[in-house]
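Yeah, one chain of the complex is gone here, protein chain that is, but the others are all in their spots.
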């Protein structure tokens, strides 16, 4: 009895759920940058007395050191944009939820748990970019995020939590989009079984396309 | 006199209290993941030239390295879900507070202080999973969180801060839920005096049940 | 001309200012805990094979290791509560601001800059608790926070940004509270010139009093 009441009372605020989601996305997306370490190069340090008269060597040494940061910076930017894509997907759902309940809160919290794993799987991929297992872990993380987002949508739909004034085809449209994106991630991974770089490259292209070129027609649905 | 006025003026916004609570929960839940370090395995690194032709050894070395991350990842996920449970509990209370006051703010801030200790006690438990003292510290953290949540509820009830249109039995329902959860944590700790793993296992099961299986009847009230 | 327009347009939203304040307070208060490191004790590790049969030594070794974390944990808790006090002070002001402007935003951002220094000065105090310079840095941080909060209040009052329906004596009440708190911090520092521990102890007592015992009359105004 009291269980029913508590379960009925708790988790009812979609606003609070949106607030903690924004918070966890914001922290996770920003924590990614902590993996970018300022390079410490002995060549730069050794020549410190020469800096003031415009020596070229420290510049070259730092440039060479920065090029090693490049791949990590790329992985960071891509995960940032990927999380942005999932954030847009989740907020679209939440904007159309009229109210929440305890189970919807738990589904979204589990989704957020997957979100907060992204800095780990991103760092793993950046560190071991040519080891397929690292790619697999990264892909599993994306897959779990997609599945949980689908589960959130399905639950909200069946439990009647969605706004009654939503467009017809709302649920179908969101589901199809998640499935298409996930199918393409799968293609990337299968491709990577043959050639690791090709697989990573495809995922990179898909994410860049979603982020910076949403208007190019043939790729526009991904 | 001016004291009374300041105390009357300050802390009146439940919205701001909810906002900083969401922020602290979001940061704390995400900081947990910082304890997951990407493994650095010399076996993987040593064989870098072999990677491009699909060598199996680096995969195995990384897999073996990842298995050592497993327990930490589990502790991280469990603390994430535990904090999610407390977040739902706290937001249910705040959603039913019509207004706040200075003392309510302080009680919730002290609760949030306990929340922000969780990354420390989680890391301690993950590192020394078989030392009972680590389990004790973790349990004390959960106990303090429960007690402070009870104190917040009791104060809001007595000070007349709750919404007058709340369901009858609201306070009783929330209190009973906290007490049942705490009683089960206590059973886990007593069990751990006999066998550490059994105690941890029970808490793990209880938290997983709350999170992913809220519909299985016999366990549903925890 | 366009300067005037931009300055008139920008910074007008008190809600956004409150949101970023909550965010910076939440992150800062939670980052404090990052200074608590799980102790690594060789005695505990060396005896790992003995753990399963309930050996007492690892428990003692961990207990002894944890006692060294104690002072840091205390400094962390105190700074958390101090920041909570300043958060309540700032949100009281913002709740009574009808609207903002560019200059008010900058004053609050500078206040938030001081807030974000707290993890550094707290860690400094925890590390060098008996060096007066560390106490001085910590006190300067608190002093700057108080002065900036006063400046925010004064500016909002003079620029006519406060709600017209505020209680008479609102500004005076907030100002006096800040001044009394700062005066007591000053007493603590002067005391510390004679005996460091006594000075720290007084500040500790004042902050604990604000946090957990707001009802004890004689100390109630601090």
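A, B and C label the chains in the order they appear, each numbered from 1.
Following the convention adopted for this analysis, a residue touches a chain if its C-beta (ideal position, glycine included) is under 8 Å from a C-beta of that chain, and two chains touch if they have at least 3 such contacts.
Remember, it's a predicted structure, so these values are computed and weren't measured experimentally.
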Study note, to complete from the structure: Touch with the missing chain holds, among C:62, C:88, C:112 or C:200, for C:112
**Study point:** Chain not shown, touching residues in chain C
**Key:** 2-3, 5-7, 9-13, 16, 19-20, 22-24, 26-28, 31, 34, 102-103, 105-106, 109-110, 112-113, 116-117, 119-120, 123-124, 127-128, 130-134, 137, 196
**Study point:** Positions on chain A where the hidden chain makes contact
**Key:** 18-19, 22-23, 25-27, 29-34, 36, 38, 40, 44, 48, 51-52, 58-59, 62-63, 66, 77, 80-81, 84, 87-89, 91-92, 95-96, 167, 169-170, 172-174, 176-177, 210-212, 214-215, 220-221
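Basically, only the chains that are shown with their structure count from here on.
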Review point. Roughly how big is the turn, in degrees to the nearest 5, that lines up chain A with chain C by CA atoms?
Key: 180
**Study point:** Whole-Å separation of chain centres (CA-atom averages), chain A against chain C
**Key:** 33
Revision key, fill the gap. Touching at least 2 other chains, the residues of chain C are 23, 26-27
